[in-house]
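In this view, the complex is presented without one of its protein chains, the others remaining in place.
Going by the order they are written in, the chains are A, B and C; count residues from 1 in each one.
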Amino acid sequence: MGITLGANQYGKAEVRVVTVDRSAARHVLRDLNVSCALRGDFTAVHLDGDNGHVLATDTQKNTVYAFARDGIGEIEEFGLRLARHFSSAYDWLTGARVEIEEYGWGRIAVGGGSHDHAFSRTGGEVRTTVVTVDGADAHVISGLSGLVVLKTTESGFAGFPRDRYTTLAETDDRILATAVTARWRYAATSLSTEPNEMPISDYAAAYASIRSTLLETFAVGYSSALQETLYAMGQAVLESHPEVAEIRLSMPNKHHFLSDLVPFGLDNPGVVYHAADRPYGLIDGTVVRDDVPSADLAWRATPGFC
Amino acid sequence: MGITLGANQYGKAEVRVVTVDRSAARHVLRDLNVSCALRGDFTAVHLDGDNGHVLATDTQKNTVYAFARDGIGEIEEFGLRLARHFSSAYDWLTGARVEIEEYGWGRIAVGGGSHDHAFSRTGGEVRTTVVTVDGADAHVISGLSGLVVLKTTESGFAGFPRDRYTTLAETDDRILATAVTARWRYAATSLSTEPNEMPISDYAAAYASIRSTLLETFAVGYSSALQETLYAMGQAVLESHPEVAEIRLSMPNKHHFLSDLVPFGLDNPGVVYHAADRPYGLIDGTVVRDDVPSADLAWRATPGFC
Amino acid sequence: MGITLGANQYGKAEVRVVTVDRSAARHVLRDLNVSCALRGDFTAVHLDGDNGHVLATDTQKNTVYAFARDGIGEIEEFGLRLARHFSSAYDWLTGARVEIEEYGWGRIAVGGGSHDHAFSRTGGEVRTTVVTVDGADAHVISGLSGLVVLKTTESGFAGFPRDRYTTLAETDDRILATAVTARWRYAATSLSTEPNEMPISDYAAAYASIRSTLLETFAVGYSSALQETLYAMGQAVLESHPEVAEIRLSMPNKHHFLSDLVPFGLDNPGVVYHAADRPYGLIDGTVVRDDVPSADLAWRATPGFC
Partner (left out) sequence: MGITLGANQYGKAEVRVVTVDRSAARHVLRDLNVSCALRGDFTAVHLDGDNGHVLATDTQKNTVYAFARDGIGEIEEFGLRLARHFSSAYDWLTGARVEIEEYGWGRIAVGGGSHDHAFSRTGGEVRTTVVTVDGADAHVISGLSGLVVLKTTESGFAGFPRDRYTTLAETDDRILATAVTARWRYAATSLSTEPNEMPISDYAAAYASIRSTLLETFAVGYSSALQETLYAMGQAVLESHPEVAEIRLSMPNKHHFLSDLVPFGLDNPGVVYHAADRPYGLIDGTVVRDDVPSADLAWRATPGFC
């Protein structure tokens, strides 16, 4: 009966690394935010202040910059390189988690074409990956955040239970708006066979395709509830992407309330809305394959709801 | 010799109004953040707590929603409608300032086309206007903020003075990055003749054209200093847009430092950079026409540097 | 072999409720941010858009305000009241999670005393609780966030391994700064016997005592590593608070780098530092009792690292 050390991790968060590929006149720009965390035997530093097992977080930062010298590739590949390096660096290190955000840039339009080395940020949306290496296992969870979408019609909310505290009216036509955070786990996980290391084109192609699927599924059809839309979006991704084992979606309901203009002698047939900040609906869900084993380790330290 | 009331204003800030034009199957979505401020004789409320002259800020909010029922038009027009209404509502009200931010939305791509009523946010960039009505005068300052741009080459910084505290090396090839905030004042200002009320197509067309001009000018040519680039951008706008009297640009220098990889036995020929948060360079400038009178009132209460 | 619904939850987030107890001339002010999430059988809404099981998030918001009419008590108690209400409201609801942030206010000093009904915010620090009710089980995890602390000396970092990417010098005197997020789980969890419902004075007293213990332990002694300090803080809490089963601490290392003043002909004996934003050290750890069972459910949906 005593007090002991439980789960822990440490690392360097938010290393902002930007790379330029100048191998051709048409430069390629990459803009990343990299966070590393190591797992292993860190008992001595916690209990005795002995840093013998503590690969300095400053060293981790240096490693990110040094590895970037050879190019990033896709962020999933860069994460795997880093996570494998860290987890095999010393025998007391058993695993590593590398989380990467990538910010999008487009080429500036000049004279009917697009510029070779001048860029503008494409918006608030962020491409993400969380790579976890644990001994011989590797997990890759990719995703996006900040994808803000809105439908002006074809959304309703009705048939919900009414109790003492229910005042909400039913509706068959409302604005539906959300900011999508999606994280999908790729199926292959074994380091030895490395089946999850798709060729470089594949991570990018999968990202683009999954993003389009999410957007299209949000757009089409009638939404009876944000949960129905969430599930449909996840289901569509799994149906069209066999390489995806599961997908988690967090889609807060960003309420738009119809303004009451009656006091001013005006009607309001779905024209004027107030966009509210808080509170908002919290809608989180997972769509899974029933024949794929779960992978708790892959999600460790990732904000979630399971 | 005494203590008195000086400059003051009051209003309602950040009214989030969203409108949907459903007159056709292809819905039109507008997403605004409107802030109003009234000017006039408010001595009694300050000195005696007498609210007889205080058009409630809640009323101002209601007015924004009620006016939106008739459609927004361009934000400059919506601002002029509101500012004129407020400034003429009571004889003790002499003027009004209406600031509007507009958030961009694009149609979601579905099946090779674009959707009629499903949208996604286009990014962090914001279109802005500041409308000031003062008696018979009206001023319109339009602009944008959050336009983040970057050049991977064709930028240097050299020839600057060196004093005891100077350690910076000269360079003829660096990353140049900034987040542009631009505010341009339209030339016509008289309410009676209302020459500044261009047809509805014009404010939108001017915005699109000025934005392109800013982007293109940033992209092309060699930059010896961010100030040179700023001035060139403003000059290009004035040269191509006679309706613009002056333009103010705030373009913080978002530093990207070349990583020192020598300790790791690596060179770094412009490949790996650290994107720094703080401190950043503060670069503010105005480009004006020397034959157009200034208009201090137009800029009142707008963050600036003059 | 098919695609199915996995873990999910929904609710209303960030309900901002403020209460005033006017039962005496000396008013008592409470300022909360409440987020609710329900767990249960929500298959129908996800797969078929059938809202028959969906207690509207608007109803959840109303319930928070209605329950506040009877007073808040300690946030742990308010969370338990809400979570039990929700989890027992319908037979398809099996559990609820209620997360509450409380913002501190102090009385304004006037004339040597403190005012009865005028207050000022006490700062960025926030008191938190996460209450999870699942059938007959209840869990209470209380904590704080935004407790920013700094030691100007008695901190070092040495004896760490050096690899190819290590450039950091050893030091026996540095600034140590962090923003503490702490979450501690109270031991008693059974709803039937309700042992974790301490009298109203106890949650507040435990909070004050644990906060003091965290601060004092941070302050005293020499820190060989932030992990050592983190563990000592958690250990001190468990040693002095038998009602606490475990504690999780997230303590980012907010780096303060000694300025290099040599180029200006100046020494810098620990006088001038640059406070860096990013990257920062990520230091997360748990201190547990080895004879207390873990409670994964209590931590579900709470940002963590385990």
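The rule is short, and it goes like this: a contact is a pair of C-beta atoms (placed from the backbone, for glycine too) under 8 Å apart; a residue touches a chain by one contact, two chains touch by 3 or more.
As the structure is a prediction and not an experimental result, all values here were calculated from the model.
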| item | value |
| --- | --- |
| Option from B:135, B:263 or B:281 whose C-beta touches the chain left out | B:281 |
| Residue, one of B:29, B:55 or B:177, that touches the chain absent here | B:55 |
| Interface residues of chain A (partner: the chain not displayed) | 164-165, 167, 263-265, 277-278 |
| Chain B residues touching the omitted chain (full complex) | 1-16, 35, 37, 42, 45-59, 61-63, 66, 89-90, 157-163, 165-168, 223-225, 227-228, 230-231, 235, 238-239, 246, 248, 252-253, 278-291, 300-301, 303-306 |
| On chain C, residues whose C-beta touches the chain left out of the figure | 16-22, 27, 29, 31, 62, 65-66, 68-69, 105, 108-111, 115, 117-125, 147-154, 175, 212, 215-216, 218-220, 256, 259, 261, 263-264, 266, 268-277 |
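Here, only the chains that are shown with their structure count from here on.
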| item | value |
| --- | --- |
| Distance from chain C to chain B - Cα centre to Cα centre, in angstrom | 39 |
| Inter-chain centre distance, chain A versus chain B - centres from mean C-alpha coordinates, in Å | 31 |
| Chain B, residues touching no fewer than two other chains | 263-264, 277 |
